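Missing here is one protein chain; the remaining ones are kept as they sit in the complex.
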Amino acid sequence: MSYIDAGYAIGLGTLAAYGALLWVRRRRLERAVARSAGQEP
Amino acid sequence: MWRDAALVAGKDLRIELRSRVVLHQVIPFGVLVLLLFALALGPDRRPMVQAAPGLFWVAVLFATVLAVQRSVAVESGDGVRDGLRVSGLDPAGVFLGKAAAIGAQLLALEVLLTGGVLVLYGAQVRSYGALLTSAVFATAGLAAAGTIYGTLSAGMRVRETLLPFLLLPVTAPVLLAGTRAWQVALGAGGSAGDPWVRLLVVFAAVYLALGVAMAGALQEAA
Partner (left out) sequence: MTGVPGVDAPVVPGVDAPVVHDVDAPMARGVDAPVAHDVAMPGAPRPWGPVATWTVRAMGVAAVVCTALTVWLGLWVTPPDAVQHDLVRLVYLHPPIAWVALYLAFGTAGLASVLWLWPRTRSALWDRLAAAAVEVGTVFTALTLVTGSIWGRPTWGVWWAWDARLTSTALLLVLQLGYLALRRVPGDPDTRARRCAVAALVTAADVPIVHFSVVWWRTLHQQATVLNANLSPTIHGSMAWTLLLGFVAVTLAFGWMLAVRYRIEALSAAAEEAELGAALAERRAEGLAVGSGAAPAGGPDTALLHGALATAGQPQATDAEALCPDAGHPVAVESDAGQPAAVRLGSAAAERAQ
């Protein structure tokens, strides 16, 4: 694998992974807030 | 503001005179760092002499962290910081006073470490004026930045580990510029030292101004 391919793979791969992480975190939080908010009197 | 600064500086320096923590702990620590560097760089003096300006400033930077920690610690007693807040002292004055006290202690440290560098590493001074000018402005910058971060982290339990990590990267330009300026002053090579002294002046000015401007916010953040 050439350096260029490695560069693209690592660069874009990291961005994609971080983006996915953010998306999952947000969804989990939205569910948690909805759940506990549903308990508020 | 200046009167309050003098008041706070006097208080801090008087505490130091009585407790002598900086004298007995911080300054010897600086000398110790020089010793450790000597051990690291080997018995041959040549690498030491070449690296002397940089090693000096690294030692000063480490000692600055300790001095700042100490300056914050004297006020960490119960309610002391709150007392300072409600005392009516101008926060900017408090900032300047603490910075001045730290700066004075650092200058004393630097005098001793200069001696250490000259003796231990065999460095030779080409221009005392350049040495002094750059040291004064570098110290002002270090004291200002240190006081800002010290006040910022005053209320935190993790201050001991976090303060060095916060302060040292910010003072990197001082290390760079101080080293280059001292390289010229110690005759260890390098071109003119003027741009570096100018950078030190800018750094000191910027951080003193920042500290004064944000003193109020800083005090509330503690």
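The first chain written gets the first letter, and so on, giving A and B; residue counts start at 1 in each chain.
In this section, a residue touches a chain if its C-beta (ideal position, glycine included) is under 8 Å from a C-beta of that chain, and two chains touch if they have at least 3 such contacts.
Please read these numbers as outputs of a predicted model, since none were measured by experiment.
Note that the absent chain touches A, B when the full complex is taken as a whole. Residues of chain B in touch with the missing chain: 76, 78-79, 81-82, 145, 148-149, 152-158, 162, 165-166, 169-170, 172-173, 176-177, 180, 189-192, 195-196, 199, 202-203, 206-207, 210, 214, 217-218, 220-221.
Listed for chain A, the residues touching the missing chain in the whole complex are 2-8, 10-12, 14-16, 18-20, 22-23, 25-27, 29-30, 32-40.
The rule we apply is simple: only the chains that are shown with their structure count from here on.
Centre to centre, using the average C-alpha position, chain A and chain B are separated by 42 Å.
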